[in-house]
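All protein chains of the complex are present and in place, except for one that has been dropped.
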Amino acid sequence: MKSAIILFPGINRERDMARALRLAGSEEPVIVWHKETSLPQVDLIVLPGGFSYGDYLRCGAIAARSPIMREVVAKAEAGTPVLGVCNGFQILIEAGLLPGALMRNRELKFICRDVHLKVESNDTRFTRQYATGDVIRVPVAHGEGNYFADDETRRRLDGDGRIVFRYCEADGSFSTEANRNGSVDNVAGILNERGNVLGMMPHPEDHVEPHQGSTDGVGIFRSIVSAAA
Amino acid sequence: MKANVTITLKKGVLDPQGKAIEGALHSLGFDGVENVRQGKLIELELPETDREAARAQVEAMCEKLLANTVIESYRIDLV
Amino acid sequence: MKANVTITLKKGVLDPQGKAIEGALHSLGFDGVENVRQGKLIELELPETDREAARAQVEAMCEKLLANTVIESYRIDLV
């Protein structure tokens, strides 16, 4: 599998992402600088985490308007799978590839800790290695992951099965405590209509080796690799 | 010409910062304060001297970058 | 009574946000824009009806919480 990682100034989890892709069997990802205007032919485009442009103005806002994003949008519309994690999710939203908004965490503080996610659907190219209903443990590390969407958007997302991950307790139950950033409907990750663009706040790429405390995140990367095969 | 752009969350959009500030004000003893909302102010200068043209330019900036019109509305004041 | 508090960085204090926004505006083609500075706007309502008393209260809120007076200055508008 060939993949490209888009590098915006201030992005800082590109190494974590590249390692996770390698471990899942991808070729070494190509790093594409934000000032580029074209992308190589790849099976996956990744927007990794970090603080593009310092998260100034709004998280992801400035990066979403950089030259490479026109190409990312075009490829996404043509069906290339796109994964945006954390800041990458924020950029996808700002670029209009995913609906809604990501606001300051409920308690206004940055949160770095492990969370549990419920895999709401394994009928996606990003989650086929899981079973629907699986609970996985992966870390979050963000200050603005509080997902918001208006009622209609939420209903549509839910109805179309496009809410892929929800924050939950270890036993899979939903609670306010498990939803520390305050997201509506405990949303942690969503798909676009066509099913080829996934945005999520948690960092599966940091739970891919036993030494990191869990390998629960590796399923996402293996799913992508197997879907591309 | 100088322009001040005020960007506020649309009505109905939850404002976690405003809420937190309100809570903090209450615990500092400012009991009656309510409906606290936080927004952004962006000041800028542009070479354009014609007011209408300037407003149009700043409006374009807002639409393209400064505001996230999904959740925010903006107001432009030329000074 | 409603109050709008505008909080801006004092002169000379580095404004990394303003700098980044300015850069982004330039690369979007708004070449001439300069001196972009970002501030905060806080809107609130308070039960006080006397203007002077209200102003004094909001001032106290600014000093105690809303503004970081080491690097920021604030302006209060009662509406």
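We just call them A, B and C in the order they show up, numbering each chain from 1.
Just so it is clear, a residue touches a chain if its C-beta (ideal position, glycine included) is under 8 Å from a C-beta of that chain, and two chains touch if they have at least 3 such contacts.
Keep this in mind: contacts and distances are computed from a predicted model.
S.K.: Could you check which of "Acyl-CoA dehydrogenase", "MoaD/ThiS family protein", "Phosphoribosylformylglycinamidine synthase subunit PurL" or "CoA transferase subunit A" matches the UniProt name for the chain that's left out?
M.R.: "Phosphoribosylformylglycinamidine synthase subunit PurL"
S.K.: Using the touch definition given at the top, which of the shown chains does the missing chain touch?
M.R.: Across the whole assembly, the hidden chain touches A, C.
S.K.: Where the complex has a chain not shown, which of A:60, A:139, A:189 or A:219 is the residue touching it?
M.R.: If we include the chain that is not displayed, A:139 is the one touching it.
S.K.: Using the definition of touch stated at the top, determine which of A:106, A:154 or A:203 touches the missing chain.
M.R.: A:203
S.K.: Tell me where the left-out chain touches subunit C, residue by residue.
M.R.: Residues touching the hidden chain, for subunit C, are 9, 12-16, 19-20, 23, 68, 70-71.
S.K.: Mind listing the subunit A residues that contact the chain we can't see here?
M.R.: Per the touch rule, subunit A residues meeting the hidden chain are 9-10, 12-13, 15-16, 19-20, 50-51, 53-56, 109-113, 139, 141, 143, 203, 205-206, 208-209, 211-213.
Note that only the chains that are shown with their structure count from here on.
S.K.: I'd like the Å distance between the centres of subunit A and subunit C, where a centre is the mean of that chain's Cα atoms.
M.R.: A distance of 34 Å separates the two centres.
S.K.: Indicate the whole-number Å distance between the mean C-alpha point of subunit A and the mean C-alpha point of subunit B.
M.R.: 29
S.K.: For subunit A, which residues are shared contacts with two or more other chains?
M.R.: Where subunit A meets two or more other chains at a single residue, that happens at 57, 61-62, 65.
S.K.: Out of subunit C, which residues touch more than one other chain, so two or more?
M.R.: Residues 21, 24, 28, 38 of subunit C touch two or more partner chains.
S.K.: Across the complex, what residues on subunit B touch subunit C?
M.R.: 6-8, 18, 21-22, 24-25, 28, 30, 32-48, 57, 60-61, 64-66
S.K.: Could you please specify the touching residues of subunit C with respect to subunit A in the complex?
M.R.: 16-17, 20-21, 23-24, 27-28, 38
S.K.: For the complex, give me every residue of subunit A touching subunit B.
M.R.: Subunit A residues touching subunit B: 57-58, 61-62, 65, 94, 99-101, 103-108, 146, 148, 150, 182.
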